[in-house]
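What you see is the complex with one protein chain gone and the rest in place.
What follows is chain A.
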Amino acid sequence: MATPVLDKVEAESAASPYITVTFRIRRFNPEISDAVVWEDFQVEIDPKERVLDGLHKIKWDLDGTLTFRRSCAHGICGSDAMRINGKNRLACKTLIKDLNPEKPITVEPIKGLTVLKDLVVDMEPFFQAYRDVMPFLITKGNEPTRERKQSPEDRERYDDTTKCILCAACTSSCPVFWNDGQYFGPAAIVNAHRFIFDSRDEGGEQRLEILNDKDGVWRCRTTFNCTDACPRGIEITKAIQEVKRALITRRF
């Protein structure tokens, strides 16, 4: 006998969980046309499924040209940040039932980054800002033979900002970033925070100087869009405020 297959019984259950949902997707392919169009697709879907499942149904069964990035499908790789019903989210972490399936679900690319095709944007400026804050441990002197010591309290101090998956949901939800792509943006500041408040790191001053720039932390207007958008639940606005405070007090 083979390994039990789960789907056999499913078909027999009386009430189908499937509902019909309209996906309204912003389409753009400069290879074909410079025009942006909104296209509707009707999809049969279980409300417990993810928006990503809906996009896959469209791509696999209706229109193979629909283009988006995705990989892990459970909110850890950061590939599929999109603007869903006007809010930045990961398509793989947003369930249909948590939207209003009665109305069309709108899906468009994240804002503030150049759209390359459909839901795919140019991530390079985003990663450049990340690289610019020197997101790596900076230490002086000789390396210890064993591990560097760190108390559980010191480890906890920067725990929240280690969760970042670089999906860009925060940065591309920030009105300051929309207006000025030179602004480092929340994600880069979050990753600077992760090192500034790491007791092992000795590069805090350098990073703070980088963020003291005119395109640095002072551009933040504390609109909390980033905190709302973060699929990892990082308290981003708080982290940015802590960096601002560190700049003033030079204590971190």
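Keep this in mind: a residue touches a chain if its C-beta (ideal position, glycine included) is under 8 Å from a C-beta of that chain, and two chains touch if they have at least 3 such contacts; residues count from 1.
Keep in mind that, in the parts below, contacts and distances are computed from a predicted model.
> Can you tell which of "Urease accessory protein UreF", "Succinate dehydrogenase flavoprotein subunit", "Ferredoxin" or "Chitooligosaccharide deacetylase" UniProt lists for the chain that's not drawn?
"Succinate dehydrogenase flavoprotein subunit"
> One chain is left out of this view; which of A:67, A:85, A:206 or A:241 touches it in the full complex?
Result: among the candidates, A:67 touches the missing chain.
> Since one chain isn't shown, list which residues of chain A touch it in the complete complex.
Chain A touches the missing chain through residues 1-6, 9-10, 29-32, 48, 59-61, 63-65, 67-79, 93, 95, 116-118, 120, 123, 127, 131, 135-137, 143, 146-152, 155, 158-159, 162-166, 195, 198, 200-201, 233.
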